[in-house]
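A single protein chain has been removed from this complex, and every other one stays in its place.
Read from first to last, the chains carry the letters A and B; within each, the first residue is number 1.
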Amino acid sequence: MYRYDEFDAAFVRDRVAQFSAQVQRRLAGALTEDEFKPLRLQNGVYLQLHAYMLRIAIPYGTLSARQLRQLALIGERFDRSYGHFTTRQNLQFNWIQLKDVPEILALLADVEMHAIQTSGNCIRNVTADQFAGVAADEIEDPRPVAELIRQWSTAHPEFSFLPRKFKIAVTGAAEDRAAVSVHDIGLRIVRHPETGETGYAVLVGGGLGRTPMVGKWVRDFLPKPHLLAYLEALMRVYNAEGRRDNKYKARVKILVHEIGIEAFRDRVEAEFAQLDPLRIQADAAEVGRIERYFAPPAYAELQDNPPALRRARAANPEFDRWVAQNGFPHKVPGYQAVTLSLKGIGEAPGDITSAGMRLVAELADRHSFGEIRVTHAQNLVLPNVRQDELFDLWHALAAGGLATANAGLITDIIACPGLDYCALATARSIPIAQALATRFAAPDRQQEIGPLAIKISGCINACGHHHVGHIGILGLEKRGEESYQITLGGDAGNASAIGEILGPGLGADEVPDAIERLLAVYLDHRQPGELFVDSVRRLGIQPFKAAFNAELRHDAA
Amino acid sequence: MSTAKLQPLPAILIANDLLTGDTVFFTGDGWTRHPGEALLAGDEAASIRLEAAGQEAMQLNRVVDAYLVDVVLSEGGIPVPRHFRERFRLLGPTIRPDLGKQAEFPGLAAQAGRTR
Partner (left out) sequence: MTLLDRHGFRPDPFRRLPAAEIAGHPAVIVPLADVQAGLLVRALGQRIGIDIANTLPAEDATAFANQVDLIAIAFPGFADGRGFTLARRLRRAGFRGILRAVGPLIPDQFAYAMACGFDEVELPDAVATRQGEAAWLADLAIYSTSYQRDYARGQNILEARREARTGGAT
C-alpha cells in the first residue's frame, strides 16, 4: 500500500501545526465560531450531541495493521475505546475533546494518516472498491488513481471553499462495489473499445441526501493523462456556477439537473480545452512511483480449494457457512478475501472496540500481509488470506466476536449514528438496526431470505444510504415522536436505483413486522434463485405496498 | 430580535463547551455538566435573561450553540426536556447506557424518569 515519502510526511505535520494554531486562535477569539467551523470541518471535527466527533480518513479504504493499532490506541486514550466505521470508508470517534484534537492528529501523522477533508465544502476522502487489487473481476486496481486524486485534492487552493461538499469514488471492477453512481464524480476504469487502452468513464451529479440522484455520464472515455486537468475543469465549472443561495441546492447534482447534462458537459469541455493536461497531470514517473506501492504482495503458489479447507468445511458447518457467506473470490489461486462483519447481532452497525481493532490488526499481520480494508457497508475485509489458513483465522475471529456469517444478508444492515449521537438527526437509527438484526438473527432464516441490503438513516441527509437500500428506512419526526419511512427497490450497484416510498411512517416498534410482511411477499412469489431486489423489480412495488399497508394501525390515508 | 416570547416555559439553557464539546447547562453564574444544577426559567423575563447569558457566553468563547430548551421538572428534580432529541442529549446515547451523563451521574436516569 501507499507509503508517505518525506514530502507527504512534512505536509501532514504542517497541517497538524496549522490546526493547533487555529484552535488557539479560536480560543483567543481571533477566529469566530463561523470562521472556525469550516476549518475544523476540513480537519474532520464535527460537533455532535454529546461531544465533538473526529472523522478520520481511510483513503480508498486501505489500512495497515500498524495504522489500525494506532486507531485502537487513540480510541483508548481519547475516546471511549471504540470507533465507528462509516459508509464512506472513514472512522469516527464520538467522544473527542477539541483540546485533544491536535495531539490526535499528530498520532495519526505518526502512522501516515490524517483527518484532512473528511468534512466541509471541499473534495472529500476518495473512496474505492474494498476488493481493489484482489477482485477477480477487475480491469485495473483503482487505488493508484485514488491516491493520485487524494494528493491532488489535498489543500487545493482553488477548491477548498466550494458551494458544498464534493465526493469522488473510483472502481476498476465490472461490478460496482464503490457506489460510484451516487457520488458527485464517479470514475470507472474502462478499456477503450478500439485501442484497448485503459482510461476512465466519468459520471457526474450523483448523490443522496434530500434530492437523491443517480449520476449521469459526462465523458465515456477519458485518457489517463487527462484526468487531473479534466477534474480541474469540472471543479472549476462547479465552483463558479454551483448554487450558493441555498445549501440544499448547492451540490453539483442540482447544477447538472438545472442546466442539463449536455450543457454541463459543454461547459466542462470548453474549460478543459483551455487547459494543458500535461502541466496539471502528474508525470509518468510520478504515476509509476505511486503504482509501485500497490504492487501485489509476495503470494505463494497455491492450489485453489485445498484439502485442508475442504476437510475443515465438511467437519464444521458454522465455519462452512462463514466461508460461503463472508468469503470473496480472490484473483490468485489458493487465496481468499474475507469480510469481517461489524454487524454482530444486537451491536451498533460499524462499531468496533479498541480490543477488536487490535485483534484484527494481529490477524491481518498473521494472515493478510498486514493489510485491512474498510467497506462502504461498514465492515472490514482481510483481502489476502490463504485458504488453508481460513480455519485458524475463523477461530481467532470467533473468539473476538468478529466471525458473524452475515455479509450481504438481511442482518448486515447499514445504519448511520442517528439521534444517539448526531446533532442533525430527526430520529434514532441504531436501535432500529438492532431490533431488525435480532428479529432475523436465526442463520437459517437469513440464508433462506438471501442477499438483502437494509439501509437506515436518521435524517434526510441520508448518511445511511437509505435511498439505495433494497429496503430503506428513514427516521423522521412526526407529531413529536420518532417515525420511520420505508422505501423499497433501491440499489447501489450497477443497476443503481432510488427506492420508492411504501406508505405512511411507522413507529419504531412497528418496523420489524412491516419488514416481515415485505419478506412474506417475496418468499411467496420469488422464482427459483431470484434475489429479493430482483423480485421487487419483476413484481413491481404494488404487491409489497399492499402487504405493507394491510395491517397498519394508523389511518393509511 | 429575541424569540423568547415564543419560548415555551419552563426552560433551561443548554450548550456545548467550546473546549471539550460536553453538553453543559447554565446555572445562573456558570456552566455545569449536571442537568440537575441547571437554572430553570419559569417566566418570560427569566428566559430572556437566560438567552442573553447564552449569547454572552458564546461571545466570550466559552460555549457554542447555546439555546433554550423547554422542560418538565421530573419527580426526581431533573429538568427533563419535552423533546426527545434534547432528552437523549441530556442523558447520553440510548444504545449505550454505559456512556454519557447517564453513566457518569449514577441515578440521573432514574431521577429523570427515563422512559426510553
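Quick note on the criterion: a contact is a pair of C-beta atoms (placed from the backbone, for glycine too) under 8 Å apart; a residue touches a chain by one contact, two chains touch by 3 or more.
Quick caveat: nothing in here was measured; it's all calculated off a predicted structure.
Partner chains of the missing chain, restricted to those shown and counted over the full complex, are A.
When the omitted chain is restored, the residue from A:152, A:440 or A:484 that touches it is A:152. Set against the missing chain, the residues A:1, A:31, A:96 or A:323 yield one that touches it, A:31. If you put the hidden chain back, the residue from A:3, A:279 or A:479 that touches it is A:279.
Remark: the omitted chain is touched by one listed residue; of A:17, A:136 or A:442 this is A:17.
Think of the hidden chain as still there; on subunit A it touches residues 5, 7-8, 10-11, 14-15, 17-18, 21-22, 25, 29-32, 35, 38-39, 121, 151-152, 154-162, 236, 239-240, 244, 274, 279-283, 285-286, 289.
The rule we apply is simple: only the chains that are shown with their structure count from here on.
Between subunit A and subunit B the centroid-to-centroid distance comes to 35 Å (mean Cα coordinates, whole Å).
Contact residues on subunit B toward subunit A in their complex (touch as defined above): 16, 18-23, 58, 61, 64-65, 83-85, 88-89, 92-96, 99-101. Residues 26-29, 33, 47-52, 80, 95-99, 348, 419-421, 425, 428, 430-431, 434, 480-482 of subunit A touch subunit B in their complex.
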